[in-house]
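Only one protein chain is missing from this complex, and each of the others stays in its spot.
Entry: subunit A
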Amino acid sequence: MAAADVRDMLDLPAEGQPRPHKKHKVVEKRPEGITRELYALLGERAPPIAINENKYKGRPKWMNKLRVRPWRMTPFTNGARSDDLVLNHWQRKHESNRPPAPEGSQMDVDEKKETTEGEQEEAPKPLEQEYNFAKYNIKARLPQKYSDEVYNRHLQNNEWTREETDYLMELVHDYDLRWVVIADRYEYQPRVDSEADANALVPAKHYRTMEQMKARYYYIAATMLAMEHPPSEMSEAEFDLHEKMLKFDPDRERDRKELAALQLNRNAEEVHEEAMLLEELKRITSNEQNFITERRELYSRLEVPISVGNTTVYQSSQGLSQLLQTLLQADKSKKRRSILGPEGAVASPAGQTPTTANPHSRGETPSTNPAAANKKGSTASVPAAREAQPIRTLSAAEESRYGVQHHDRVTAGVQFRSDRAQKLTQAKSNVQTLKLAGALAELEIPVRLFMPTERVCKEFERLIQSVNLLLDARKVAEKVEGEIRVLEAAKAEREKKSQPDASGHPEVKTEAEDGTGVLQSTAADGDANAGQGDAETKEDRNHKRSASVLSGTSDKSSKRQRR
């Protein structure tokens, strides 16, 4: 029996204290240099002094037999430098004139060493070898230098002089496109050309923003790129780059930076508020996730075919324990905790069949808050234990919002609201049921409600009631109509008898039996003998209306007659 079962029986909370960890005994290692007997005398706690002395571990013995490989201060030049500055660093001496290896037992050792050494010595070749770090000397890829002609034809700009553009390109080259640094160091002094400018003590200084510089540079770079390869011949990467550079929008960039500055300079309250909102958002999204999974779970449960097998198998204790085992197996194979919590994982042995084994799924209905689950007394324990909220009184609006209900009398056991709703569609007679279904189909309402909330169920109940009412009314109306027809036929008979010279007597009789044909035939009659005309038809209608009124009052009696 699982611990969960015991907890369940004793009404203990589902999650008890975690089981205390098993003490794993720490076996201290006996330090070196102390005998086992002495160490045993020390007891469990070793004194806080280090017993093992730090011995100097020299080179391993076999290394003493190796030859010392000397190091030498060697000069080198750096290929990344334009001048040939000679610096010195320590390098392992390159041995070409190696003395012969010693004979004897060290032969094999030496051979091994020689092979490894041989590999190492392949690598450093003094002087003619290129400097190791020269390869890291990389520059950013920059557009080609423009010529005067190109500049005059393509790159003219009212805001930028040729000199300033040159200055910008030089800075870009010097600082490898680090715009932050370029904007920081940008100090262009326009040359004083005319006398008037030269007389001014302080030359008018104008600042360039980083966006202006970027816009100018990207324009130049894009133009140069397009001149090198026309856009139609560009590779994909080049084309992307070209597009990106052409589409640089300094105003937008400036706006973005202003926003970024605003974002940076928020005060503490704003930051706090944002943190709160983010927290809330996180909660909402996680709730939504839960909602979706639980809903899927619920649907999958609803779609389980209703068990039709009899329950006699489970009435013996043996059968029950077997059922328990199978359920446990099923739960284990699911590999995750059922949403029902620990007491749901094991079908409680209270004699419930699997079809009704999930009363709590209703309580997890995500359409309402967990508070809504309190509406059913039997399900209250799960969310209450989880939430452990203090009880608070709700206003009427809140109650309706959370779906809190108060029942005068709660029926025992658990039932689905959707079941109850569905029960309404089952009338006493099959015919009536079919009719109800027909009416619902006409209204495009599914027999099984998609979302059987309390309100929907109520509405559904009202709908079914009114449909029933209407169906009754229709039935009555049909009956009354039939009576009318009978009576009219009788009347026609009587009239015929009073007019023996009327032609087509037998036909009329057959038509009168047909019922629906009566009015038409009388109308045809009316048309045929124009002498009677409108008056007669009007009389006919009046007659009919009075008949229906009559039948309305006497429908009970007619029903009785019919039975």
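Here is the rule we go by: a residue touches a chain if its C-beta (ideal position, glycine included) is under 8 Å from a C-beta of that chain, and two chains touch if they have at least 3 such contacts; residues count from 1.
Assume contacts and distances are computed from a predicted model.
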item: Record-based protein name (UniProt) of the chain missing from this complex, from "S-adenosyl-L-methionine-dependent methyltransferase", "Actin-related protein 4", "Barrier-to-autointegration factor-like protein" or "dolichyl-diphosphooligosaccharide--protein glycotransferase"; value: "Actin-related protein 4"
item: Option from A:72, A:145 or A:185 whose C-beta touches the chain left out; value: A:185
item: From A:142, A:210 or A:477, residue that would touch the chain that is not displayed; value: A:210
item: Hidden partner chain, touching residue among A:261, A:397, A:412 or A:431; value: A:261
item: Positions on subunit A contacted by the hidden chain, ascending; value: 59, 63, 69, 78, 80-81, 83, 85-90, 92, 131-134, 136-137, 174-175, 178-181, 183-185, 210, 257, 260-261, 263-268, 270-272
